[in-house]
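For this view, one protein chain was removed and the others were kept in their places.
Presenting chain A:
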Amino acid sequence: MTVHNLYLFDRNGVCLHYSEWHRKKQAGIPKEEEYKLMYGMLFSIRSFVSKMSPLDMKDGFLAFQTSRYKLHYYETPTGIKVVMNTDLGVGPIRDVLHHIYSALYVELVVKNPLCPLGQTVQSELFRSRLDSYVRSLPFFSARAG
């Protein structure tokens, strides 16, 4: 099991943070374009899912999987979106994504007066704590370093 990469978006679609661990293939477009494409896809999936649903939804869209990877999605009521791509063996990880939001983003970015909101997070502490948290996850294997 592996974690491929992680995106953090705010409500306006700005990519606040991006990091990758075991990513074998790049999208072949500049990073900025990739963030926009990813946000656009999630935005469309959200509206797609809310129209398709036969019942009223609570959490809405949770995850999708292809033949090679699984994308996990978590959105807070304020519109912050945490997106993690893992391999197919990983089960529901809502609590992990919630932890990234509540214990890392809120604690280290929102409560940090030196971090302006709505921009890419510059905080070195946030980066390193996030990195060590993801590396400590049970489904993060050291496969291929």
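Things worth noting here:
In this text, a residue touches a chain if its C-beta (ideal position, glycine included) is under 8 Å from a C-beta of that chain, and two chains touch if they have at least 3 such contacts; residues count from 1.
Note that in this section contacts and distances are computed from a predicted model.
For the chain that does not appear here, its UniProt entry gives the protein name "Trafficking protein particle complex subunit", which is one of "Exosome component 7", "NAC transcription factor 32", "Trafficking protein particle complex subunit" or "Ribosome biogenesis protein erb1".
Seen across the whole complex, the unshown chain contacts chain A at 4-5, 20, 22-25, 27, 34, 37-38, 40-41, 44-45, 48-49, 51-69, 71, 85, 87.
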